[in-house]
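The complex is shown incomplete by one protein chain, all other protein chains being positioned as in the whole.
Lettered A, B and C in written order, each chain numbered from 1.
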Amino acid sequence: MPDLLATGGTVFDLSADHRLRNPREYPRYYRREHPHPELLSEAVYGLPELHRERLRRARLVAVPGCIATATILALAPVARAARSSTARAVVDAKSGSSASGHDTGPAGQHAERSGVMRAYAPTGHRHTAEVEQETGLPTALSCHAVEAVRGVLSTVHLVGVEVPEERDLWKIYRSAYGAEPFVRIVHDSDGLHREPEPKILSGTNYCDVGFATDPEHGRAVLLGALDNLGKGAAGAAVQCFNVRHQFPETRGLEFLGLHPI
Amino acid sequence: MPDLLATGGTVFDLSADHRLRNPREYPRYYRREHPHPELLSEAVYGLPELHRERLRRARLVAVPGCIATATILALAPVARAARSSTARAVVDAKSGSSASGHDTGPAGQHAERSGVMRAYAPTGHRHTAEVEQETGLPTALSCHAVEAVRGVLSTVHLVGVEVPEERDLWKIYRSAYGAEPFVRIVHDSDGLHREPEPKILSGTNYCDVGFATDPEHGRAVLLGALDNLGKGAAGAAVQCFNVRHQFPETRGLEFLGLHPI
Amino acid sequence: MPDLLATGGTVFDLSADHRLRNPREYPRYYRREHPHPELLSEAVYGLPELHRERLRRARLVAVPGCIATATILALAPVARAARSSTARAVVDAKSGSSASGHDTGPAGQHAERSGVMRAYAPTGHRHTAEVEQETGLPTALSCHAVEAVRGVLSTVHLVGVEVPEERDLWKIYRSAYGAEPFVRIVHDSDGLHREPEPKILSGTNYCDVGFATDPEHGRAVLLGALDNLGKGAAGAAVQCFNVRHQFPETRGLEFLGLHPI
Partner (left out) sequence: MPDLLATGGTVFDLSADHRLRNPREYPRYYRREHPHPELLSEAVYGLPELHRERLRRARLVAVPGCIATATILALAPVARAARSSTARAVVDAKSGSSASGHDTGPAGQHAERSGVMRAYAPTGHRHTAEVEQETGLPTALSCHAVEAVRGVLSTVHLVGVEVPEERDLWKIYRSAYGAEPFVRIVHDSDGLHREPEPKILSGTNYCDVGFATDPEHGRAVLLGALDNLGKGAAGAAVQCFNVRHQFPETRGLEFLGLHPI
């Protein structure tokens, strides 16, 4: 990476190698020391919704993971508003088969993957570190594989806060995302798609966020949905590229490739 | 129901009408007063793993719901062992399409149901009341529809307790379920099915329970998996019938029907 | 329809009401007399690949069915080239769940529709009449429901002809479709998608055609694949509209809606 940066270009890194600012998180979550910890303070986490200004001048962009993006976009604005030292999040994420990459061995074979509801990382998932870094909240993450080709749904249970009312959540999200080209607030009282649902986002760069309140149980449920092959990875990288190089932010993102579907 | 009971038979009620002992829960979760609250104290909740002795003499058995069964069997033994007034559970349940019944309108059509990860009840699901009653813990439940024909997976995040160690969880579950014919403890370190997974339970009356610990986040993750057309409904009713009428408890349950699959 | 046409507009009819030129086919395949047989000779069958010139002046366009389109586009050029009085086609079509419409009752429920391979019309399917009309060949059609949200694959077994060589089939299809914006010839010797495959056409207006020869069995296998919600129905109607009204033929068809997916 130092050699690559020495060429003078801007690097958009889709791996996890520069997502974490704190070098100590690498041995903890990735089981190795980071070989160039000095790069971590320079790298900008590739969520324009949180870091657009810094992205405009970045040399090294660390494009986020798909589960992290869905979780952070749902949680970050509410976490900021809550300002509570007791706040914490329990995150239950679901993802489709393309999130595991192109060839994943026996576990990804159709006969084994069809119809699963598999807690493949009930604890210890690596995206935990990204989420805690970007939201500032202690986050307990559990990840599940379910049957879909594309899609991530992150169900974020926010506890330890004074539960906001629905109208407050509308305000918080509108304030955070009202001008965002790729984040939509979804919370309807009828229809098939009342809450964010990755199925309707296939082939797009959108992340839909939504919510429900549960004051009796001291909980707000925040939802983030996206296409892991769109906003969850390659789409996010293109969006960051557009921000960095002063292209219109939606350039190349109005229609994404649709294979596999 | 009073007329039916007056005939002298034993009633196995698969509906929700007698699952809750506290009449005040009916207006809260089912939006109506219970017409015969005097029956609620008599009805026995149809989980032999918790109420086998009472079931042997029951006149009215309230067979539990599928999400409730997966959640209660995973949570109850650990909740009892925790004995903490701050303990609470955040439950994230996933279920397949047959859990919605035979004809569910547009939302259940294949084209709409395929590949969904839908938070159909992010808060307020009716099974919340059963789970709280049977475990004694405040429980915040969120329910999701995912793509599968059969199956329920309940991911129970237990917080507010001193996190037990793995060996303690083995002990707790073995003590609770070691002699149970239909509950298995699943927690392996390798293989495709390290944790409970409903896919491998299709056509059976098993409920598999498992766990993972997350001491850094003050959490234990407890997992319950079953076939909603087996242990989650009809299979449970047959098991209760066997207990009530002194048949071998596994009678008729070694092979369940497999339609739809 | 006469009243509608009297308004002076052009009608693009997505129903089957004007697809057949011979009024006698309506009682045979649709079990009723046609109320306005005089319209049938005027209506133009909405396949630009076969009737582009007539479509430019049409008052009444009969947009074809999805299985018919996949079959006709695969078969018509080869049928014309074969010029054999003994030629006949056996067509085995497969289609996904959205081909049955929005609400299809119990048969379309996810639990019943998942994983089916169902010969729902082993004989007597209504599209038989369209295919025979447009290809001039006796055609024996069998239709199957398989699991997919979108997509039709028509496997056309052409028999009773001198089996063409592969290079002849390339020539025939290139001559017929070389200039077509929405028909592609797919026949590769390696890769995952060597033959037409509807999965990769979701959200498009393409019909891919391909072939294999089987001289030992006196047979050519012709394949047609499309998205039934694209070229198979609404996309075809838009394409006909463009042809009729002198818009660029691909207008509005470079990206189709993707719900359901």
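Observations, loosely collected:
Everything below uses one rule, namely that a contact is a pair of C-beta atoms (placed from the backbone, for glycine too) under 8 Å apart; a residue touches a chain by one contact, two chains touch by 3 or more.
Quick caveat, the model's predicted, so the values are computed rather than measured.
Within the set C:P37, C:P106 or C:P248, the residue that contacts the chain not displayed is C:P106.
Of the listed positions C:M1, C:L14 or C:V159, the one in contact with the omitted chain in the full complex is C:V159.
Across C:S100, C:S142, C:N205 or C:Q239, the residue that sits in touch with the chain not pictured is C:S142. Across C:L5, C:A81, C:V116 or C:A237, the residue that sits in touch with the chain not pictured is C:V116.
Interface residues of subunit A with the unshown chain, by the touch rule above, are 96-98, 102-106, 108-115, 147, 149, 260-261. Contact residues of subunit C toward the unshown chain are 88, 90, 92, 94, 96, 106-107, 112, 114-119, 122-124, 138-140, 142, 144, 146-153, 155, 157, 159, 192-193, 195-199, 210-214, 217-219, 221, 223, 225.
In the full complex, subunit B contacts the hidden chain through residues 199-200, 202-203, 254-255, 258-261.
In this section, only the chains that are shown with their structure count from here on.
With chains reduced to the mean position of their C-alpha atoms, the one farthest from subunit B is C.
Shared residue numbers account for over half of those found at the interface formed by subunit B and subunit C, and the copies are therefore classed as meeting with the same residues.
One simple way to say how far apart two chains are is to compare their mean CA positions; for subunit A and subunit B this gives 31 Å. If you average the Cα atoms of subunit A and of subunit C, the two centres end up 42 Å apart. Taking the mean of the C-alpha atoms as each chain's centre, subunit B and subunit C sit 49 Å apart. Residue numbers of subunit A whose C-beta contacts span two or more other chains: 199.
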